[in-house]
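Mind looking over this structure? Questions follow.
All protein chains of the complex are present and in place, except for one that has been dropped.
Going by the order they are written in, the chains are A, B and C; count residues from 1 in each one.
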Amino acid sequence: MSNATPLLAVESLSLERGGRELFQGLSFEVHAGHLFQVEGVNGAGKTSLMRILAGLSRYGYSGEVLRNAPLLYLGHQSGVKGLLSPRENLALHVSGQGSYTDAQIEPALAKVGLYGYEDVPSHALSAGQHRRVNLARLYLSDSPLWLLDEPFTAIDKAGVAQLEALLVTHVEAGGAVVMTSHQALQVRYEVRFLSLLEGVLL
Amino acid sequence: MSAPGPLAFCLRLLRRQLILAVRRPIEIGNPLLFFAMVVALFPLGLGPAPDQLASFAPGILWIIALLSNLLTSDAVFRSDFDDGSLEQLLLSPQPLYLSVLAYIAAHWLITGLLLALVSPLFALMLNLPAGAIGSLMASLLLGTAVLSLLGCIGAALTVGLKRGGMLISLLILPLYMPVLIFGSAAVKAAVIGAPAGPYLALLGAMLCLAIALAPLAIAAGLRISIDA
Amino acid sequence: MWTFFHKLGSPPWLYGISGSILRWLLPLTLLALATGLVWGLLFTAPDFRQGNSYRIIYIHVPAAVVALAGYYVMALAGAINLIWKMKMADVAMRSAAPIGAALTFIALVTGAIWGKPTWGTWWVWDARITSMLILLFLYLGVIALYEAFDNKEAAGKACAVLSLVGMVNIPIIYKSVDWWYSLHQPASIKFTGESSIDPSMLYPLLLMIGAFYALFTCCLLMNMRAELLSREARTNWVRKLALSGGRD
Partner (left out) sequence: MYFQNFEQLLHMDGHGAFVWAAYAITVFVIIAILLAPGRRQRRFLTQLAGELKRQRVTDSNAGEN
């Protein structure tokens, strides 16, 4: 397994913001089946790291990031349009990773607890429900690499448990996940921890 | 669940932008209302003499079209930037060049095209000779497309800034000037009975150049703005 | 060749070499400027149609020429920054903008002053002056955009894109303004000279154009040195320089 090409390889990544070194010489590889949780206090640079990994930040850091697989990045903002219904939000999504039929979208929305809300204008939904619309993309996605920045924010307990189960299913099926979260994952799976200061903890 | 082809994706974006616009009709109505109101300002400022208005009409109509285009172009990427959709667009495996063109096409359809369609009404209010209305519409159709392309460059560069509104006019208005020159010249030519074709051809040439190059600048600008 | 590029990317080397270039270029520039000014003001015969007011040509034309060239320098530096991610190019672009704007300003003001005795009015929508005005707007746009960004690296890239867009547009703007002017040109206003310029007027003019180019280079290098220092404030060589009181 370790000989295979990693889905994501990071080599001696360093980032400085405002004269402060957030991380230095960070190197790690993400292979199929890996579930990474990035650790660090607020302001440690977790979001900066995720944006660099996704390819949104393209300068200001030094080091190499090799992306070998299609990735799905969920950031702090949900990208859900209030004027569109959840169904339209998914069917007309700007990420352009798939074309989804109603037969695919409806079960995905049902799984994130939005059954019956498919055609309600999204501005009538709560912040947590917006996040859920966004999370429904995980059920639709066939990208092997998921980069999730604080996916549990504004999600209730049952939703968190469901999401954790989804993550395990994904990595067991040969995917990989890199995520940030302040709460420990409650999963029966080997979670690798990535510290911004010390690299991969084993 | 295969990814859509580039063209299908463009059409999807176009549809998305148009649905978003149609669901907020006031956004479509605003530029037209602006157009109507500024047209009403000119007789108040210049005096109601029909001859005088008629001789200024090509310039007036073109300047208002330009301003209403400028005012709306600021918003093209704004809401997508605010809610994070723009990040997803940039991460998409689809060619950004074409995606950007879809955004611009949507912007042109809901501002430039509509302005061109209602312009005969305002042209009559300003006493523009009826013979010039055809070339007014044609020049607006071509010219506002160029304006949309240029305006989106400014929008892409300033979308990450809190106070982008005034800045975008400073960046973009100098680039609008050639379009204004040839657009109003086309109408003036038609007023005096000269052929407007050469001017329209020049506008068309500008449109081709802008379609080829502007999306590159817009794509680069969006990547920079997302990163700032 | 590559070592040269490598050195070009090294701030201390650039700081040193620009210092030694300035040491002889700056006096030379000042000398050329002074010579050109005195020559143009005192030793040339007046134009037979415009009289003495034409003497403004010795500052107006060089300023306009170099201001336009400066925009291309700025855009080129921006392109290098975008393509090869060279930090020095960003420094150069940032440094070129205010100089170009100042030269454009000179060209505009002298043009307006020249217009009063020649055309009887301070401002004429003449093709050249209008183009200069648009060029000033383009420069100010770049400067304003740079100042609007908090993240200076992003600011540099955004300005690079904007100045490249401007560079593509400048020929179009110039051509269209030129054409627009010829369409509307009132019969009473005609540009004189130019086509048959006398050698006795040409030589000081050429000297002044050269002097303005040199002036642009000097100011660019000096601005770049100041910019380099503030960007490299955390490095040892700048600290050493600060402690030694600025003597290099």
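In this text, a contact is a pair of C-beta atoms (placed from the backbone, for glycine too) under 8 Å apart; a residue touches a chain by one contact, two chains touch by 3 or more.
In this text the structure is predicted, and so the values were computed from the model without any measurement.
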item	value
Contact list for the unshown chain, restricted to visible chains	C
Contact partner of the left-out chain, one of C:Ala32, C:Ala63 or C:Ile173	C:Ala63
Which of C:Met86, C:Ala102, C:Ile143 or C:Val168 contacts the chain that the document leaves out	C:Ala102
Residue among C:Leu37, C:Ala69 or C:Met86 touching the omitted chain	C:Leu37
Positions on chain C contacted by the hidden chain, ascending	33, 37, 41-46, 51-53, 55-56, 59-60, 63, 98-99, 102, 105-106, 109-110, 113-114, 116-117, 215, 218-219, 222-223, 225-226, 229-230, 233, 238-239, 241-243, 245-246
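Following the convention adopted for this analysis, only the chains that are shown with their structure count from here on.
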item	value
From chain A, the most remote chain by mean C-alpha position	C
Distance from chain C to chain A - Cα centre to Cα centre, in angstrom	49
Cα-centroid distance, chain A relative to chain B, in whole angstrom	37
Geometric centre distance via CA averages, chain C-chain B, whole Å	32
Residues of chain A engaged with two or more neighbouring chains	59-60
Multi-chain contact sites of chain C, meaning residues that touch two or more partners	151, 157
Interfacial residue positions of chain C with respect to chain A in the complex	85, 151, 153, 157, 234
Contact footprint of chain C on chain A as seen in their complex	19, 59-60
For the chain B and chain A complex, residues of the former touching the latter	1-4, 8-9, 12-13, 15-16, 19-20, 23-24, 79-80, 82-94, 99, 223, 226-227
